[in-house]
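Every protein chain but one is kept in place in this view of the complex.
Chain naming follows the written order as A and B, and within any one chain the residues start at number 1.
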Amino acid sequence: MNLINRPMPKTTKTKTAAAALFWVALWFIASWSIGKELILPSPLAVLKALWGMLGQGAFWASIGMTVLRIMAGYLIGVAAGCLIAFACCTSGVLSALLSPVVKTVRATPVASFIILAMLWMSKGAVPMLMAALIVTPVVWGNLIEAYSSRDMDLDEMALAYRIGNRKWLRFVLIPQILPSLKAACLTGLGFAWKSGIAAEVLSQPKRAMGSNIYYSKVYLETPELFAWTAAVIVLSFLIEILVRRVLKREAGRED
Amino acid sequence: MRINLKKALLVAVLAVFAIIPVFSNPSSEVRIGVLKGPTGIGASYLLSQNEEGTTLNRYSVTVLAEATDMIAQVAAGQLDIAAIPTNAAASLYNKTSGGVRLVALNTAGVLYILEKGDTVKSVSDLKGRTIYAVGQGSNPEYVLRYILSGNGIDPDKDVEIVFLDSAELTTRAATGDIDVCMLPVPAVTTVLIKNPDMRIALDMTEQWDALGTGSILTMGCVVVRSDFLKENALAVKLFLSDYEKSIEYVKTNVKEAGEMCAKYEIVPSAAVATKAIPDCNLIFISGDEIRPAIEGYLKVLFEANPKSIGGKMPGDDFYTI
Partner (left out) sequence: MKIEGLSFSYGDKVIFRDFTMESPSSVICIMGPSGCGKTTLLKILCGLLKAGSGKIEGIPEKCAMMFQEDRLLEWMNAHDNVALVTDSDPDPDRILRELGIEPEMQVKEMSGGMKRRVALARALAFRADALFLDEPFKGLDEDLMKKCAKIIAGCKKLTVVSTHSEAEAKALGAQILRLS
């Protein structure tokens, strides 16, 4: 079989739907053969639990607060990443001071941060801080990399034609680093969401999806645990679509 | 040269046969779990006997700090016999469709409300306060709610209940960080020793009785996995014998038991353990006496909140082994 010059295999909507059905069927068979709802509930049990949850105000309140917390942290992280990257690219002193900090934050395990943050701040703030801490190094790293690998020939041209700092920033530098920034925003979103939920599970703020995941473990309610997890996954997809759309619009505007 | 090779081969083969027992898991070992609390205290003598090899079974013992971890391990089949809260036992029975059975009751009521101060004299004094507690999803949560409601206080609106894990709550209460909390013995003992500003404000067992339910507040019990019971009924009976002996010993030889508790890290220090043992309300109820002792308690919990025991009263086979 020849591998060279093959186009990416196409996934149609029918294929995805069929695949989803396949996996759900597999899940159903597995849960039926294990037989213990505590260990692996059937898709129907999970659906039933989810249906029951949809009618409760607390469900929607939890979703709302979680989204608010995590997106706030995410936006702060993106802004911080941009600012720190700008500082590191312009000043040697700031770069020497800040780069090690960002790299350390990047290398620290999320769980350590969560546990430390729980000692220092209120429960509701922990997920927000986690989201920000996870995103900042990603954005920072991408921007630094994009800045260092920018086309220096264009910089020389800009100097030769004396176009000045503002024009250079707007027309030469930013278009070069924008794709990197966009990629960082999307990757960071996934990380922020995951670590934010994990933080909620550990710190259990009042109205939070993660807290409910924790409670379902405590009360041995495995179908609810699956239902909450499904809600988290669906929300993650929806938010990603939203952010992609916003980024497309912004990127289009720059021209 | 030739002789050396043969010798080396022989040694290697023997070594392999010697190592195999280390890796194999003899099914004759019973995996038991106890908590860092009264259930562990009651079993401390059993642990020491097990080490000396004088128990009727061979045990592999797991000591855990949190009931939720214990419940999870039983549910996952990693423990054969475990000490868990009574409401969790019923809940597990329901959620695993009869996957566990009660073999003994080991702790009556040991919950107390501690206060840094002198203002709480009755349950109604708790109104508007923040109560820190352990045991979310276990007896403490439901007992607290029941007693609050029974005294005209809405647990969701009139007070704020904050759940922490026992290590954190004990530390914070001991360092004076918390005003009002609910803890079981021996954590209570630890806090009172470390922080002279804290005092026992309410005895939850007393408050339970004052509400006149006619049932006994029974917090701890021992369950066995039904699958294990089917294959090893004799081992379970032997365990009960070992366990009863252990509880007897601990109650009468408080000092020695205290040292054992410290050794197996069930309680942080021997002094605390020795002081706490009398307050642990250790009991041993097995066989036919289990059902009448606990069914009333489960019923009260069920009527207050069916979720507390997993949605319905356990069936008859819950009480028989």
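We adopt the following convention: a contact is a pair of C-beta atoms (placed from the backbone, for glycine too) under 8 Å apart; a residue touches a chain by one contact, two chains touch by 3 or more.
Predicted model, so just to flag it, every value in this text is computed and none were measured.
Novice: The chain left out touches which of the shown chains?
Specialist: Contacts of the unshown chain, counting the full complex: A.
Novice: Can you work out which residue in A:Ala45, A:Ile163 or A:Ala230 touches the chain that's missing from view?
Specialist: Hidden-chain contact among the options goes to A:Ile163.
Novice: Touch as defined at the start, partner being the missing chain; which of A:Leu75, A:Cys89 or A:Val172 qualifies?
Specialist: A:Val172
Novice: Just to verify: which one of A:Cys82, A:Leu154 or A:Ala230 makes contact with the chain not shown?
Specialist: A:Leu154
Novice: Since one chain isn't shown, list which residues of chain A touch it in the complete complex.
Specialist: Residues of chain A in touch with the missing chain: 153-154, 156-157, 159-163, 167, 171-172, 175, 255.
Please note the rule applied: only the chains that are shown with their structure count from here on.
Novice: Calculate how many whole Å lie between the centre of chain A and the centre of chain B, each centre taken as the average of the chain's C-alpha atoms.
Specialist: Distance between chain centres: 40 Å.
Novice: Quick one: in the complex, what on chain B touches chain A?
Specialist: 68, 71-72, 75-76, 88, 91-92, 95-97, 99, 136-137, 307, 310
Novice: Name, in rising order, each residue of chain A that touches chain B in their complex.
Specialist: 36-39, 215, 217-220, 222
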